[in-house]
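All protein chains but one are shown in place.
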Amino acid sequence: MSATRYTYLGPEGTFTEAALRTLPEAATRELVPMVSVTAALDAVRGGEAAAALVPIENSVEGGVTTTLDELANGEPLMIYREVLLPITFALLVRPDTHLSDIKTVTGHPVAQPQVRNWLAAKLPDARWESAASNADGARLVRDGRYDAAFAGEFAARTYGLEPLVTQIHDAENAETRFVLVGRSARPSAPTGADRTSLIIWLGNDHSGALLELLQELAVRGVNLMLIQSRPTGAGIGNYWFAVDAEGHITERRVTEAVMGLKRSAPKVRFLGSYPRAGVTPKDVRTLRPGTSDGEFVKAVDWLTRIQDGRP
Amino acid sequence: MSATRYTYLGPEGTFTEAALRTLPEAATRELVPMVSVTAALDAVRGGEAAAALVPIENSVEGGVTTTLDELANGEPLMIYREVLLPITFALLVRPDTHLSDIKTVTGHPVAQPQVRNWLAAKLPDARWESAASNADGARLVRDGRYDAAFAGEFAARTYGLEPLVTQIHDAENAETRFVLVGRSARPSAPTGADRTSLIIWLGNDHSGALLELLQELAVRGVNLMLIQSRPTGAGIGNYWFAVDAEGHITERRVTEAVMGLKRSAPKVRFLGSYPRAGVTPKDVRTLRPGTSDGEFVKAVDWLTRIQDGRP
Amino acid sequence: MSATRYTYLGPEGTFTEAALRTLPEAATRELVPMVSVTAALDAVRGGEAAAALVPIENSVEGGVTTTLDELANGEPLMIYREVLLPITFALLVRPDTHLSDIKTVTGHPVAQPQVRNWLAAKLPDARWESAASNADGARLVRDGRYDAAFAGEFAARTYGLEPLVTQIHDAENAETRFVLVGRSARPSAPTGADRTSLIIWLGNDHSGALLELLQELAVRGVNLMLIQSRPTGAGIGNYWFAVDAEGHITERRVTEAVMGLKRSAPKVRFLGSYPRAGVTPKDVRTLRPGTSDGEFVKAVDWLTRIQDGRP
Partner (left out) sequence: MSATRYTYLGPEGTFTEAALRTLPEAATRELVPMVSVTAALDAVRGGEAAAALVPIENSVEGGVTTTLDELANGEPLMIYREVLLPITFALLVRPDTHLSDIKTVTGHPVAQPQVRNWLAAKLPDARWESAASNADGARLVRDGRYDAAFAGEFAARTYGLEPLVTQIHDAENAETRFVLVGRSARPSAPTGADRTSLIIWLGNDHSGALLELLQELAVRGVNLMLIQSRPTGAGIGNYWFAVDAEGHITERRVTEAVMGLKRSAPKVRFLGSYPRAGVTPKDVRTLRPGTSDGEFVKAVDWLTRIQDGRP
């Protein structure tokens, strides 16, 4: 039954599964690994799953373009939640392997730049070969094809391996942001620390249009959290933008800004308003004076009075 | 009975009376000249008159500061109408006076710069003395105190004088804008060619605040027609601004912009939305795409759908 | 000899003379009162005077439009200095006059709104009549025409009067800003607390043009101190602007901003860079990061290197 099924970018034992398992509700869902982001999301579109967890942004590698492109195109979906997961690797080996035994290492290609310095320092002579995923690398170690695999520590048990070294990460603060994507629905209530995601296509005058887009946000005191350009496919120089704004679509300043974008841009797709991971309302920057819901309400009251002749 | 009485900046025979008489309704009102703008407006505030016609801006002399200051301060009033009157002077004389007979001329001090070139060319030897108003100058000519007065041609009959020369005006296109001011009421319906007048007090950071004020208008595609700074009285460097915006307070782009100003400025006074004199809807500049009422309505519909989970 | 002569808006005994006498150099100049701002400035244009002191802005009455219009038009002049003078009135009477003796009072029309409350409280029954200047009012009191005159306390001696009451001013902080105007010359060196005055004519699209003008300043971190619109004379809706910017024309951020204005506006007139009265460099707001002369120099060095292929 689809309402109890969540898909995710597989295979089992990857960071995406680890991220998914941080959600309390994951305990009561059937978690189904899929071979690609597209497959995970298509299962939602097709009604075979209630939601899909996919990576959307990595602090080392950048935006996950497949996810962005999938959300921008095709049947509309909506982001319900985000999960932030620190990315640190463990070096997984078969039992009784020592560091000095390791001649070959494997892992997903995106793992390599994140452990390159560690490898150069500790295993300068080991030969790297890429695997289809970190989890797949672990499997290949279990099967004896390589001596060690970089993967999440949580993958060790699945493949009967042992974490020889843990907490490996060249970059401080390496983390990946995942989103739980479902079918379009009424957004959940604002929490005071929310993020609103949009896809915005600009008109031909790319230059001025982007400035106007940012001004639609700035004039209402809405902070920009992320902006990523992606090609429309209509030739070099034609882009759409993935934009994340601070706040919830039901907060007045965001409502007004998003409608301003809708009016001035050829096309806007709303991807959802959802709680920010790891942030509580008291961590959020103070609103610019004049942009709180209370001040919007007061201004409407004032306007009603003057339109009524009672200044 | 006050509902039938209109005051105006007197005395009789001035351009203000001429402007007032261009209003069809003036034919059925009791028109009462007052000694000052303040007196004319106080009669409205006190309920002795339904409205007052006062000058607000002159294309040669600039803003009429008394009028601006009166509208900004004291009990709120509202502008109902505007009247644009071309300002050309007639040289009024007693019957049978010839140009060569004229040794002394008079008129209101603000008339002098508007006829200076004409005087230098045609009556280089005539001596100028100022009168309290153009009409008062005409009276003094009638009484034999001066040989000629600069005034509106319409003043001739009142004072038994003759227009010796008409259409005198050093500056091309000299004109004065008058406003009909009444007590606060529901603004009249939009005509498609309207003006909205506001008084805006800025916060301490004068520099950035004025730029933000203009951006509140610009982002909603609302054109600025006039901006005049006036001192608040709290020392050099402290100003409020009289701002005229193109459009009517009930047009969505203006509504939203004015509420934006209300939220971000310490104090805003709405002075009215009223038809522009001498301009019809087809003379008005095309709206910027995305700022028509229809587009606002569509954006609200879209927002309602996405907040409802039906993108 | 003109180099030793300063004109000012007369007559003797006005606040303008008092302001002029605050300048150390005034002690060694011949100070000549003139009947009007125009006459005072024309004496400079004609070479009969080295400089003229005229009022430019009053914290109660606003900009002195005659001065602004004279500086904007005709042969270019330049502002060398500014003087800020607190405006408080004394009630001047003939010796042995008591408050209870006063039935008639006089003064310049602009003085009236500044003492209205005081009059209502202390001399509710006295009749006001306007004089051509505060000094002229004092003269008329000396001549027995009125019982008392509002004027600067310093005017008492000139007219043989006594200050019966001093420090009269309805508004707190009432002050007038005067400028010392001479022929165009190399501006004096920057002091760290300077003001740059400009006259800017905008193009036809008044609306966007003013916003662009402010952005030329804002993008370079140049603060706006004053903006006043004045009619060009070409009909309602056509304005030029008197703009005061914080800083000196030789400071890089100001140089660049003023050139930006020059390029984008149809016409710009530079009125001078001069020390701010009553402000020292340590009172000046901190510059926005990236806008100091040192940072401009560093950016030029960097640019030279990259244009040279040495990043």
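Letters A, B and C mark the chains in the order given here, with residues in each chain numbered from 1 onward.
Convention: contacts are C-beta pairs under 8 Å (C-beta built on N, C-alpha and C of every residue); 3 or more make two chains touch, one makes a residue touch a chain.
Since the model is a prediction, treat every value here as computed from it, not as a measurement.
Participant: For the chain omitted from this view, which of the shown chains does it touch?
Facilitator: A, C
Participant: For the chain that's not shown, point to the residue among A:81, A:108 or A:177 touching it.
Facilitator: Within the whole complex, the residue contacting the unshown chain is A:177.
Participant: Decide which residue listed in C:97, C:173 or C:264 touches the omitted chain of the complex.
Facilitator: Of the listed residues, the one touching the omitted chain is C:264.
Participant: Of A:35, A:211 or A:297, which sits in contact with the chain we cannot see?
Facilitator: A:211
Participant: Return the single residue from C:128, C:154, C:201 or C:296 that touches the missing chain.
Facilitator: If we include the chain that is not displayed, C:296 is the one touching it.
Participant: List the chain C residues touching the unshown chain?
Facilitator: So the residues of chain C touching the missing chain come out as 76, 78, 184-187, 212, 215-216, 219-220, 249-250, 255-256, 258-260, 262-264, 269-270, 289-291, 295-296, 298-300, 302-303, 306-311.
Participant: Considering the entire assembly, which residues of chain A contact the chain that has been omitted?
Facilitator: The list for chain A reads 57-63, 65, 84, 171-175, 177, 206-208, 210-211, 214-215, 218, 223-231, 233-239, 246.
Here, only the chains that are shown with their structure count from here on.
Participant: Would you kindly give the rotation angle relating chain B to chain C, two copies of one sequence, based on a CA superposition and rounded to a multiple of 5 degrees?
Facilitator: So the angle, rounded to a multiple of 5, is 180 degrees.
Participant: If you average the CA atoms of chain B and of chain C, how many Å lie between those two points?
Facilitator: Here chain B and chain C have centroids separated by 27 Å.
Participant: Rounded to the nearest whole Å, what is the centre-to-centre distance of chain A and chain C, using the mean of the C-alpha atoms as each centre?
Facilitator: It comes to 59 Å between the two C-alpha centres.
Participant: Give me the residue numbers in chain C that touch at least two other chains, ranges are fine.
Facilitator: If we look for residues of chain C contacting two or more partner chains, we find none.
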